[in-house]
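The complex appears here minus one protein chain, its other protein chains still in place.
For chain A:
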């Protein structure tokens, strides 16, 4: 064989092999589920898609719940992270998979109307998914550095409305917790912050420690340690009553009762399936995940993570999602954070309900 021939042969072999892999990876078939398929569910591995990155609150909760749900389901859950675009990538991915219950979305509050009004993605929990379980919710707190001149939320809010844009508020990007909370404040109190986005709770805490930013909004669990150590002052928890974990931080409604209508509001985590998933499978999943969450160790884990357990499903979960969605989206619109009215997506106002 001549060199040239050999090369040609080799070249085709080298290029063909990955092509075959491409073909193997790309092949997907949509098949209708027969009754026996539904009956025997789960017959193969279930993929759990976590819409946020490794090490985040959603990741921690999902990965600890997964082995417990496996036991209840009698199947295997393979967890993977698909982060990006505020979680829209993961949500879109699950939406694009067959509605057979073999791909589940482990998500946070983000796909709940926020993508639509902020123009990130079309996906939405209520129109594209069915809730399997809402696992729990957490609370957010407004924090400043210990050396900050502000000791109360009133002082901060007054200053921020008298000196628009003077206070730097760290956010975690559009649609994130501090972003929505800032919108809430400016909708009711007319505050205006100089918003600087960071990559999540860790970088935000760092920036606040070094006073690179003046204030931010963190999940209470993420801020609590710094409050206990005296590094941060928590000016308010975004809730209608004080929390046991940070008893010294006043509830938002103590100073400003007008926020009552938005509450309860905060980040939450849940498990979701494609909206066209057969009811029998949803029922199986719901039952399994509900039972899994009753595990005592898991309850302790939630407590450690600063999450209030909800473990709700079905109608109750849908009502919860509706309330949360109305609050977040209208708040953003009222504060001028987005020009897209929630009305375009038929999201009712909170106080109209």
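One rule holds in what follows: contacts are C-beta pairs under 8 Å (C-beta built on N, C-alpha and C of every residue); 3 or more make two chains touch, one makes a residue touch a chain; residues count from 1.
Assume contacts and distances are computed from a predicted model.
*Asks:* Going by UniProt, what is the name of the one chain that was not included in the view, given "Gluconate 2-dehydrogenase subunit 3 family protein", "Putative tricarboxylic transport membrane protein", "Na(+)/H(+) antiporter subunit C" or "tRNA-specific 2-thiouridylase MnmA"?
*Replies:* Missing chain, per its UniProt entry: "Putative tricarboxylic transport membrane protein".
*Asks:* Which residue, A:80, A:294 or A:343, contacts the hidden chain when the whole complex is considered?
*Replies:* A:80
*Asks:* Of the residues A:89, A:152, A:308 or A:340, I need the one that contacts the missing chain.
*Replies:* Going through A:89, A:152, A:308 or A:340 one by one, A:89 is the residue touching the chain not shown.
*Asks:* Which is it among A:75, A:98, A:173 or A:314 that touches the chain not included here?
*Replies:* Checking each option in A:75, A:98, A:173 or A:314, the one touching the absent chain turns out to be A:173.
*Asks:* Could you tell me which of A:53, A:98, A:264 or A:309 touches the chain that is not displayed?
*Replies:* A:53
*Asks:* Kindly note down the residues of chain A that lie in touch with the hidden chain.
*Replies:* Counting over the whole complex, chain A touches the hidden chain at residues 3-4, 6-7, 10-11, 13-15, 17-18, 21-22, 25-26, 53-56, 59-60, 63-64, 66-67, 79-86, 88-89, 92, 118, 120-121, 165, 168, 173-175, 194, 196-199, 202-203, 205-206, 209-210, 212-213, 221, 224-226, 228-229, 231, 297, 300-301, 304-305.
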